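Just one protein chain is left out here, and the rest sit where they should.
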Amino acid sequence: MIIVMQKDADEGKIRHVIERVEGKGLEAILLRGEQRNVIAAIGDKREIPTEYWLAIPGVEKTVPILSKYKLASREVSPQTTTVKINDCVVGEEKLSIIAGPCSVESMEQTLCAAEAVKDAGAVALRGGAYKPRSSPYSFRGLEKEGLEILAEARRKTGLPVVTEVLAPEDVEIVYEYADVMQVGARNMQNYSLLDELSKFDKPVLLKRGISATAEELLLASEYILRTGNAPVILCLRGIRTFEDHTRFTLSIGALAHLKRVTHLPVIVDPSHPAGDSNLVPPLAKAAVAAGADGLLVEVHPEPENAYVDGAQSLTPESFNKLMGELRLIASAVGREL
Amino acid sequence: MIIVMQKDADEGKIRHVIERVEGKGLEAILLRGEQRNVIAAIGDKREIPTEYWLAIPGVEKTVPILSKYKLASREVSPQTTTVKINDCVVGEEKLSIIAGPCSVESMEQTLCAAEAVKDAGAVALRGGAYKPRSSPYSFRGLEKEGLEILAEARRKTGLPVVTEVLAPEDVEIVYEYADVMQVGARNMQNYSLLDELSKFDKPVLLKRGISATAEELLLASEYILRTGNAPVILCLRGIRTFEDHTRFTLSIGALAHLKRVTHLPVIVDPSHPAGDSNLVPPLAKAAVAAGADGLLVEVHPEPENAYVDGAQSLTPESFNKLMGELRLIASAVGREL
Amino acid sequence: MIIVMQKDADEGKIRHVIERVEGKGLEAILLRGEQRNVIAAIGDKREIPTEYWLAIPGVEKTVPILSKYKLASREVSPQTTTVKINDCVVGEEKLSIIAGPCSVESMEQTLCAAEAVKDAGAVALRGGAYKPRSSPYSFRGLEKEGLEILAEARRKTGLPVVTEVLAPEDVEIVYEYADVMQVGARNMQNYSLLDELSKFDKPVLLKRGISATAEELLLASEYILRTGNAPVILCLRGIRTFEDHTRFTLSIGALAHLKRVTHLPVIVDPSHPAGDSNLVPPLAKAAVAAGADGLLVEVHPEPENAYVDGAQSLTPESFNKLMGELRLIASAVGREL
Partner (left out) sequence: MIIVMQKDADEGKIRHVIERVEGKGLEAILLRGEQRNVIAAIGDKREIPTEYWLAIPGVEKTVPILSKYKLASREVSPQTTTVKINDCVVGEEKLSIIAGPCSVESMEQTLCAAEAVKDAGAVALRGGAYKPRSSPYSFRGLEKEGLEILAEARRKTGLPVVTEVLAPEDVEIVYEYADVMQVGARNMQNYSLLDELSKFDKPVLLKRGISATAEELLLASEYILRTGNAPVILCLRGIRTFEDHTRFTLSIGALAHLKRVTHLPVIVDPSHPAGDSNLVPPLAKAAVAAGADGLLVEVHPEPENAYVDGAQSLTPESFNKLMGELRLIASAVGREL
């Protein structure tokens, strides 16, 4: 931690800051500069928030040296952590393509999607039984019935099931049916949900909030990781910016950065940022080329009749075509599908 | 709803869209243009999401005519709705200044803050018993003990209590102690929390998410409003932008816009966007001048020793000074403190 | 300058960085930490860009202690600098309200606007003769003829003229006619224009770019200030964010921050961020309440017939009404109109 003093902070204020630093068990080193005095606080006390220091009189700004997250850091584990989902392993050379409809609408629609994505080479089925919707007037999912349909699809196809959980009180039932429990972008900082998930031993797929920094995403993952029960897969799905030609802006730089700073596997959802099925393939290809460990893709047997997000859903045919293209790119970057 | 067809959409596609429009009980009018054909869908079916139409082959884009929210719209109620909190009424000529510490730390700290803000003219006490924190390693609040301290502060000062609730399972206990239940920015789209709050009959203070549009904020309010139990007070607290000199960017344009489109009262939190107590007064004054119905201000007896957000907390002295300045501005815009 | 070394940077890399620091005439102090070693580089060498240090092997990140701007800093001049425009002085207790049409369209329109804004209390006339337009197909201004019309309006009303200059080659002619030369948001980093303006002795009104940080705005001002010829007035006019209910997001926090860190006067354009004349008054009031030194407001005798930006232009009547309201707010914050 570096503490920059205000230009006019006198010796009394400087001494006071040094006392506060030492009071926290840190070593304080005063650096006198031409324009500013700076106090270096040496030692690892990441739990003290930056604001603590800013509130001390005479302090102009503080600069953390260490990132706030610990468990998720690649310094803890130089190798990418692999997460097992039944027979599929996320974070290995083989990419994990997870696909299926945005929401579970019926047995027929889900089975049809599950078989199509399996045939095309997907390793897991995605599908929402509980749907977060901006408007209370929109379709909010089949809930328990949806979970049962997903379980049936798993029985028929052997594909493990990835599905979203919205509230702490639903974790238990979703745990019963799902192979991976997904936390959506709106809930990335829903701490009571993260706390609840940390008590269970199933992998959590944690989506980046639409305006979360990389550090905030990693701190959210630590809510789950710190109990040691559930492994975490990170998922990028676009951030909110001024761009208006796509629903969200997919940041490939965030993917590249995360692959450097965390050992957690990182997958990419190309469907939500695209908002238009024509733009899904280029985003999917970019993600694989840049080092994603997998993809989460919306596929619907009849996008035109989808209850939710039809515009960005691929048909089974276009998904199959995309998988062929991805196979070549994966191979070009030393991975495989 | 206006549906713009792709340049090359043929008559078959146009007919198909018209059938889909009529199938939803809307009237379809085809407008043939030089470059594009457009289909106007007439009737009020706001519950059909935009994406529904975009998934139909040949559709290039759709343009909603009506906003998606209904109950929160000023068209429903031309007068600003007033919300009663004990003796204080939010949304009237008299501004509602709600103040207190970011988090409840002890009986002494809370009583001291409560008395100070009351003396300065605040009409309600804010204070967090449950704290959402980006890092799992930060202080997360005194929880039930914090609620009891707030209740004691209310008993001593007569100030009603505004406090945050983080999870559906905590709503019942917070309801027991609080006069207004606050939904923080991170939870604006935590729909299971909003659903739960809609079952109770106490006012909800709903904060705008850091990257929520005005429409998304109003749709979130409708999750609560639609049961008719709980009135809603909106609260602006800054959005996330590229600006790095403040914690968040307070958008006065959003305040001005909301005051035009919704009948709900709108207050402003100048402390969180500032991130620095020196910047709180100008933001507070701007909000009052632009028509806010009240403020939510962080005041701590000893900011330097605050567990949370000390840097942006006003001292009782500076809060008192600010109140004097706000009184003049309020009067200049035909309001009072 | 603080240089944080990578976790695995060995002694050779550390020594190498220390040599580079000393080679630049700075003192290097090595701070050994538990997780990271840090090198403090002491001395004022703001001209060395951050990227210089980042390119040295073993460096993880660098943290500047001093801001990059110098001349614009309030540390240079604790008092707000006043800028004289004929009889009007920007930066004093009396606020400088500059008003007029977005673009000069005709002698009649301009004179009518000039007289109306003078009657309402404006101290200077704004009007564009050279218009920057996103589309090459839009009206681009009357150019020299527009300057002559503005000069005639000054002769008739006595109001000094503020007008935009778009290109280095136009500076000379605009200088001949204008009292203040305005640099628009799109040109804030048009360095050849800034260089050219720095050669002349007339005040420059420098608008913040729509995605410029406060530091970038101040650095842009230093391009002009460093010759000592032209004083600079800063002008805020909204930034680009995800918000879609206004044209741009006016950041009052940026105003508050700038008033603290720079001695240059800062005025606010409430018209461009609003994009809608109904939203101009609340933004104008907020700016005055938060400490702006003046306003730049679009007023058009007949907004419906304006060539440019009619939707956000006030009529003379609504401007007059606004001035009355601003007078009260100015007085509430110890200023006057």
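To keep things simple, chains are lettered A, B and C as they appear, and every chain counts its residues starting from 1.
In this section, contacts are C-beta pairs under 8 Å (C-beta built on N, C-alpha and C of every residue); 3 or more make two chains touch, one makes a residue touch a chain.
On a predicted model such as this, the values are computed, not experimentally measured, just so you know.
Taking the complete complex into account, A:274 is the one of A:159, A:193, A:206 or A:274 that touches the chain left out. Touch with the chain omitted from the figure is made, among A:35, A:305 or A:331, by A:331.
Check B:240, B:285, B:300 or B:335 against the missing chain and you find that the one touching it is B:240.
Along subunit B, the points of touch with the absent chain fall at residues 2, 4, 7, 29, 31-36, 38, 40, 42-44, 63, 65-66, 75, 240-242, 244. Those residues of subunit C that touch the chain absent from the view are 46-47, 49, 51-52, 54-57, 68-69, 132-138, 140, 166-170, 186-187, 189-193, 210-211, 216, 219-220, 222-223, 226, 240, 275-276, 303-304, 306, 308-313.
The chain not shown here touches subunit A at positions 211, 213-215, 238-239, 241-246, 248-257, 259-260, 273-274, 278-279, 282-283, 285-291, 325, 328-329, 331-333.
Methods note: only the chains that are shown with their structure count from here on.
Between the Cα centres of subunit A and subunit B there is a gap of 26 Å. Distance from the subunit A centre to the subunit C centre is 38 Å, each centre being the mean of its Cα atoms.
Inter-chain spacing, taken between the CA centroids of subunit B and subunit C, is 31 Å.
Within subunit C, contacts with two or more other chains are made by residues 241-242, 244.
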